[in-house]
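The other protein chains are all here in position, but one chain of the complex has been omitted.
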Amino acid sequence: MELLQSIADSFNYWIYIILMMIGLYALVAKNNLVKKLIGMSIFQTAIILFYVSIGYKDGATIPILYEHQAHHGHHDAGHGDAEDAHHDVEHAVEEAAKEIHAVAEDHADGHDAHADDHDTLVDSHDAHTSSAIHAEDFANPLVHVLMLTAIVVGVATLGVGLAITQKLYGEFGSIEESEIIEQIRTGK
Amino acid sequence: MTEQAPIFILLFPFLTAVIVALVGLRHKSLSWPLTLVSLGASVCASLSTLAQVVEHGPIRYKLGGWSPPFGIEFHIDGLSALVAVTVSVVALLTAIYSKDNVDAETPDKSSQYYSLFLLLVSGLLGIVITGDAFNLYVMLEVAALTSYALIAMGNKRASLAAFKYLIMGTIGASFYLLGVGYLYIKTGSLNMLDIREILETAGLFNSPTILVAFILITVGVWIKMAFFPLHSWLPNCYAFAPTTSSNIMAPLVTKVMIYVMVRMVLTVFGPNYAFEILDWENIVVWLAVIAILAGSIGALAQKDLRKMLTFLIIAEVGYMVGGLWLADETGITGTIFHIISDAFMTLCVFLFAGIVFAKTGARDIYALEGMFKKMPLTMVGFLVGAFSLIGIPPTAGFFSKWYLVQGGINSGNWEYVVALLISSLINAVLFFRLIEIAYFGKKPAEGHDHHHGDDHAKVSEASFTMLLPLLSTAAILIVIGLYNKELVSVIQDFLSQFNLATSIR
Partner (left out) sequence: MKILGIITVIITGFLLLQAERDFPDWGDAASPASDNRLSQHYITETINETRVSNMVTAVLADYRGYDTMFETVVIFTAGIAIIGILRVYGPSTKLEHPEPTLDTEKPDLIIETTCRLLIPIIQLFALYVIAHGHYSPGGGFQGGVIFGAAFILLALARDLQTAQKWVPENRVLNLAAIGIFIYAGHGVLSLIFGENFLDYSILTKVLPGDAIDARYHSMLGVEIGVAFTVTAIMFSIYSNLASNGKMEEGI
């Protein structure tokens, strides 16, 4: 029961390990080159699942601000009016942003020393923009960015892998690794 | 202007790669000069960066103006600056050499070839100067994708080798990526220095996640550098790839991976964790001993000149992995020194093998017959490279091996010292056999027929663009040997921040 509970608590992590092992097995043990590439895809996708699971928070939504949070109370501001909305709040935002940026930089250097400062600043900023942004309401955006990169890399590797496979097929007439090795051994 | 030097190291080859891909479609003859100019500029930028680092200490360059860890930064200390100079100089020399054989070996595709070549160099430089663990993965993949293609553009056997490399390389890079993910789940940061700080302040060193992250990253990098039991992809790749591809990859790719290992062990996890908490030095040093012996013995069994040299690379990787895990300051100095000297001596012998292949069309070692008379200058270059690989003073190889042996003695790893000496002895046997063939023209009794008898008579001195890089490399090897004190002082400046003297047993 305890085991089941622990699996349920971190369900995604178990799934990613299983997927990854399926991919790894195909990568190492399969003889067919295309099957190896399929294994490679599964292997990389498992890592993507792992990263995205890190960023998930219970009850959080996608990391895109709601319109009222982004536009600070301009509920009627559609996307076409985005520019107007900017000009309206430009001063308020600019001031606040400058301060916060400065504090954030301090923060990066001096670590937790300024933590309290920072909180109060965020609060005061919230006060005159009316809609607060809480970190726990949104999923972690960083992992999504990282995985966009990993997806692109996966696509690129798969493409190059398929190209090499095609070239091998043109040269040897086979995509079975053992047959190609046999041809090299006997044909040379 | 000089404070922007770090970005120029990378920007020149990278932008030129794109330009070459475009311009090369119409004017193929422009590819080579553009490549040379951009790599020359990159060498200047990296030298200027090295000078700044030596003078003012480590450089932190904020990309996009965001302060780390929010943005990505370049973190360039003595180690990265030295390796960056090595990478750009080796790339420049190889590019000079490539003039004649790229058109010959990959007709119609020279613009794509040079574009990929420059992208490989920018990927490697990116790995070296970045200070962000995830950015390192992206650069790793830029370098990896280009090397798969550069190998696969060779003959039939190269394609299969490239496919194996692609599979192994992807496993290695994915392990690295997963390791970074494990670090991220525990520390919440991707900046190398920031990860280190959080690991220390949060006391995460006993966490199994960090242990697994360490194993994944180390094994991933070991696959990429062809450390002994994981080396099977390397020999065929470098032996059958187009000449220029193996000339650039044999010296650089494995060496840059060793840089990544050193960076991860020293900067991210810290010597305290890697050497004291884990206490695996003996196991890894024994693995390295096996790698050294296996590489050397494998080299003895080869008749193909380039394949013999690839096995030497495997032995050299063993030197450096072992040297790092000696956990001794002198040993680690030797490892970093050896990254630089090994890059140049591998380049030297591979350039020589390339010249022999271009001139005689033969791959086996008997093609060297009578070379001293036919191309004396080439042989001079080869002799310096060979002496350096054997470890004869005043070449660079002697001094780096000296520090490695000293480190082995200091830390009491006698098996490592013995393996290093045996391997040097085997190198001596190998190269004196080559020199004997080249000098006395000794043919085996059974009359080794290699169909190139006619060509041999016509073989003359190599062309200027081939000879210049070979002789420059030879000169660099001697210069590094003569100025080894200065180099070691830069390395020791870098190592002094880690308190290695106290953190070893």
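Letters A and B mark the chains in the order given here, with residues in each chain numbered from 1 onward.
Here is the rule we use: contacts are C-beta pairs under 8 Å (C-beta built on N, C-alpha and C of every residue); 3 or more make two chains touch, one makes a residue touch a chain.
Being a predicted model, the structure only gives us computed values, none of them experimental.
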Hidden-chain contact residue, picked from the options B:39, B:149, B:305 or B:324: B:149
On chain B, residues whose C-beta touches the chain left out of the figure: 4, 7, 11, 14-15, 18-19, 21-22, 25, 61-66, 69-72, 106, 108-109, 112-113, 115-116, 119, 122, 126, 132, 134-135, 138-139, 141-142, 145-146, 148-149, 152-153, 182, 184-190, 202, 207-209, 211-213, 215-216
Chain A residues that touch the omitted chain in the full complex: 6, 9-14, 17, 20-21, 24-25, 28-29, 31, 53-60, 62-65, 67, 69-70, 79, 82, 86, 90, 93-94, 96-97, 100-101, 104, 107, 122, 125, 133-136, 138, 140-145, 148-149, 152-153, 155-157, 159-160, 162-164, 166-167, 169-171, 173
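As a working rule, only the chains that are shown with their structure count from here on.
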Chain centre separation in whole Å, for chain B relative to chain A (CA means): 31
Partner chain B, residues of chain A touching it in the complex: 24, 27, 33, 36, 40, 43-44, 47, 50-51, 54, 104-105, 108-109, 142-143, 146, 149-150, 153, 156-157, 160-161, 163-165, 167-168, 171-172, 180-181, 184
Contact footprint of chain A on chain B as seen in their complex: 67-70, 134, 138, 141, 144-145, 148-149, 152, 156-157, 159-160, 162-163, 166-167, 170-171, 174, 177-178, 181, 184-185, 190
